[in-house]
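Input: a single structure, listed below in structure tokens.
All protein chains but one are shown in place.
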Amino acid sequence: MVNEIVQGFIQAVDLIVSLDPEVIEITIRTLVISLSSTLLGTAIAIPVGGIISLNEFRGKRALMYLVQTLYSVPTVIIGLLLFLLISSSGPFGSLKLLFTSTGMVIGQTMLILPILIGLTIAALEGLDRGLRDTLVSLGATWSQQLIALLREARFALLAAVAVGFGRAISEVGVAIMIGGNIRGFTRVLTTAISLETSMGNISLSLALGIILLVLALVVNFGVNLLQGGGRR
Amino acid sequence: MVNEIVQGFIQAVDLIVSLDPEVIEITIRTLVISLSSTLLGTAIAIPVGGIISLNEFRGKRALMYLVQTLYSVPTVIIGLLLFLLISSSGPFGSLKLLFTSTGMVIGQTMLILPILIGLTIAALEGLDRGLRDTLVSLGATWSQQLIALLREARFALLAAVAVGFGRAISEVGVAIMIGGNIRGFTRVLTTAISLETSMGNISLSLALGIILLVLALVVNFGVNLLQGGGRR
Amino acid sequence: MIRCEEIGWEIEGKTVLDNISIEVAPGEVFGLIGPSGSGKSSLIRIMDLLVAPTSGRLWIDSTEVSAGSTDLVALRRRMGMVFQRPAVFSGDVYRNVSIGLGLRGERPHSARQLVEDALEMVGLTGFGPRRASTLSGGELQRVAIARALVTRPTVLFLDEPTANLDPLSTQVIEDVVRRAQTDLGTTIVMATHNLDQGQRLCDRLAVMATGRLMQTGTPLEVFYRPRTRQVARFVGAENLVDGTVERQDRGVAFVRTTGNVLAVAVHEPVFGTVTVAIRPEEIVLSHDDSCRTDSPNHLHGRVTAVESDGPLVRVSLDCGFPLVALVRRLTYLSLSLEPGLQVCAVFDPNGAHLIART
Partner (left out) sequence: MIRCEEIGWEIEGKTVLDNISIEVAPGEVFGLIGPSGSGKSSLIRIMDLLVAPTSGRLWIDSTEVSAGSTDLVALRRRMGMVFQRPAVFSGDVYRNVSIGLGLRGERPHSARQLVEDALEMVGLTGFGPRRASTLSGGELQRVAIARALVTRPTVLFLDEPTANLDPLSTQVIEDVVRRAQTDLGTTIVMATHNLDQGQRLCDRLAVMATGRLMQTGTPLEVFYRPRTRQVARFVGAENLVDGTVERQDRGVAFVRTTGNVLAVAVHEPVFGTVTVAIRPEEIVLSHDDSCRTDSPNHLHGRVTAVESDGPLVRVSLDCGFPLVALVRRLTYLSLSLEPGLQVCAVFDPNGAHLIART
């Protein structure tokens, strides 16, 4: 019995080493989709987080609490919500985004946006209060303050981006509901692993699983390194 | 178009209010499975985390780093690994755990164990170092120290348990790969939402989605409350 | 230079500053002195335009800030601030010092010379390429001063600049402050809870307590002529004896207290009920039988307690009223001072001071 697992592993390694076209294709698509959603999410989260963090306004605490609460919205809820919006009968149905990688990027962006915003705020709030006082006393304008503080928080911000990417690449709910695991079109690592396993394609699943695990661990290692850099 | 979404919502609320047997059954099964894995995980994590935290040994930092790295293993990897172990050709195939709720409990426990152990360690390390010195100076034995420190960390520990439960209830990878979404048997909230949506059963999906969202938010609210309690 | 008129500041319903009016003259070192919680830091933050007061008016040079519609950034760029705990930006010392220049769009080339001059001023020549995070607390505070001085501010604010530093770093920083005044002509406003430091550095002191201004004057005035019992206690004139002025004669007032008449030098006529403030170190103790009864203020007392206090010995006496004297150790040993002993306490009329009772 154990033999079959070992057999599967050998075949999996072979698929990776021989650069099997399907394995390569799924991996590249996964990276493109997850990187796109991370970049889109970051482009939104850094200014939004910066504005929330550097201003004092009524309801700021409530807003930050809301953002944190949204961290834990299950992926299938995001998938369901986006499905309703972009299915042929939904308000954005005419854009024909369902079962496309663009739709997946939008879904993953929605998924990771709260944590990107939340960690941006945390990165800025985590800075020594004195830095901002010093900048103000030196005559910095509001935008000069923001830029200088983002620079000080750069390690924590990069760690936040890596956390977002790690979430995007490992999630399966949005990918399956919005992408649909269409071969050669929207199939990504997680959906392929999840569905090929039950169909008995163990060696393909294992090959993709090894790649996903390595990617996830590399990202995690990067996060740790960056958080260390911030502390030093 | 928007009308259809509203229609779906109305039907969904109706399913919940009328205590539709299928909705109730899926919800209860989800709660039973997730609570079981959380309890099992906690029963393992608290002593293991306590031993790691209160002892000094070579490789402690590396072990803590490993535990933290395991936080981010994608759910489909856990699913794949467990599938290999319990599928009919795997080493534990004779236990016939594949596509059973017991298998799902084991998978979810594997999934949340790293974070439960990690947060237990963090809860104990987060205590004032002086507490342990004081206990030692007052003549506490090793087990008296552990009990007193767990008591001091009780809010953070409860928050850790809630985080674990939140992960278990929201995940879809293990549930789909090990459970298989078998109606009346292993179907849980996330797998039902994910697969019923693509099959067009929008009102059922929405009903289950609302319930899942409410559960996730309540758990998250509890975590926040507990973390506040720890700080006070 | 800076004028505060009836400045008040409340936060969360608590009054932090109450009706503060002070004026800082160009080129002087002005000290805000008082125990922690007295509102020094809040006042200095208001003067540096970091926070807005809840009431009162504030002028920087001839610009009224509180009138609104003022360009705060432009005003702040003419001032500098050194905080109690210096904030460290990532990167090297050069970047930390040049930040203010960068914000003003200064070219890197001309900035380099200015930064090197500022580092030399604070005694950190050659520190430019060092990572700021590797410096000691005292060095960081000097970097913070260089960072504030490099933009040549007309006013430099210092908020407890040596509160957490060792004596050596404290001395270096005090020297830098003195040089900023003499060499650059910078007006300096500093908050400190350290009376000695205030005396050493400041031309004028404002004594604060619980958000209110108690007294403003030169260090000597504050030290020798505290105007209230609170200030007297703060500056160490801890013997406060109530009495009534009986008569005055050639600059000396004679004050009747319980059982004694005390002679106190006065600089202006005083009448009615007063408090005599006597610094404990101005009291001379001698054997009771060798009491020079011809001197004006000789009090007979019984020792109630003897305690070591740094280089001196603190002797508590009962002279009908409690009196504390600080004497040298040799005096303590030669008189064999111990509780119960009868001694004679004498102080010079110039060593005491009158506080009007209100």
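Think of it as A, B and C in the order they're written, each chain with its own count starting at 1.
In this text, contacts are C-beta pairs under 8 Å (C-beta built on N, C-alpha and C of every residue); 3 or more make two chains touch, one makes a residue touch a chain.
All values derive from a computational prediction rather than experimental measurement.
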item	value
Among the chains presented, those that the missing one touches	B, C
Residue of C:L43, C:A118, C:V189 or C:L326 touching the missing chain in the full complex	C:L326
Touching the absent chain when the full complex is considered, from C:T244, C:T258 or C:N350	C:N350
Hidden-chain contact residue, picked from the options C:G56, C:G102 or C:G236	C:G236
On chain C, residues whose C-beta touches the chain left out of the figure	195-196, 199-200, 219, 236, 279-282, 307-312, 326, 328-330, 333, 348, 350-351
Residues of chain B (touch criterion as defined above) contacting the omitted chain	128, 130-131, 133-141, 144, 148, 151-152, 232
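Operating definition for what follows: only the chains that are shown with their structure count from here on.
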item	value
Shortest contact path, chain A to chain B, counted in steps	1
Chain located farthest away, centre of chain A as origin (C-alpha)	C
Chain nearest the overall Cα centroid	A
Centroid spacing, where centroids are CA-atom means, of chain A and chain B in whole angstrom	21
Whole-Å gap between the CA centroids of chain A and chain C	56
